[in-house]
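Shown here: the complex without one of its protein chains, the others still in place.
What follows is chain A.
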Amino acid sequence: MRSITAYCQISEDACYVNGDVVAQKNEESPDSWFKQLYKDLAIEYPKFYKMDMLSQAGFLGSEFIKQTYPGLISSYAEDEVALLFANSESSADTDIRFKESYQDKGSPSPSLFVYTLPNIVLGELAIRNKFYGENMFAVLPKFAPDFFLQYGQIMFETGSKAVLAGWLGILEGKVEVSVFLIEQNKPDGLQFNKQNVIKCASPDDQA
């Protein structure tokens, strides 16, 4: 029996953990929305500021889950947590900025270029949490619960003990982010089925 044991959703102006609002965007703040969320976490991880928005989105989602549910790190060995992420935009948000760097701003920016692949966020999560497990980043035409159900099932069947999954819709100001943890043999949580993947992750169904 597999279940979604924790989930975090971030929209353009609110952040929810397990369906409850934990932060709302302060329009008066000089900080960006993601920087506000980072500060709310009260953690020290200066690398956050180097990340692009796609990586920041995955990072924030996983850190909010860890704050309510530290078991994500402590319960598993290094190779046991698989990362399963997807979106529709690939790394387009940063791709546009990288293109501007060489078209309009004089020279191609290496610090932007290294973020022009959607799977970089998996690397950031692996570095932060010492996850040496399986990786998968897929680009789908739209949110597809079956992708998470099917590949999540596959990851468990091929040896992973937990799957940290997410939908990271980031493009030119759009924020449709959800990160959710799937575990097996846990008494709590929502059964890992289509209805609950939609509830926890669909951008059209944010809490």
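What we mean here is this: contacts are C-beta pairs under 8 Å (C-beta built on N, C-alpha and C of every residue); 3 or more make two chains touch, one makes a residue touch a chain; residues count from 1.
Just so we're on the same page, contacts and distances are computed from a predicted model.
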By UniProt, of "ABC transporter ATP-binding protein", "Cytochrome c oxidase subunit 1", "Response regulator" or "3-oxoacyl-[acyl-carrier-protein] synthase-1", the chain left out is "3-oxoacyl-[acyl-carrier-protein] synthase-1"
Touching the hidden chain, out of A:Gln36, A:Ser109, A:Gln184 or A:Ser202, is A:Ser109
Contact residue for the chain not shown (choose from A:Ala14, A:Ile73, A:Leu117 or A:Ile198)
A:Leu117
Listed residues A:Met1, A:Val21 or A:Leu140, member touching the removed chain
A:Leu140
Going by the touch rule given at the top, which residues of chain A touch the chain that is not shown?
78-79, 83, 88-90, 92, 95-96, 98-99, 102, 107-110, 113-124, 126-127, 129-141, 144, 147, 150-151, 153-154, 157-159, 171-172
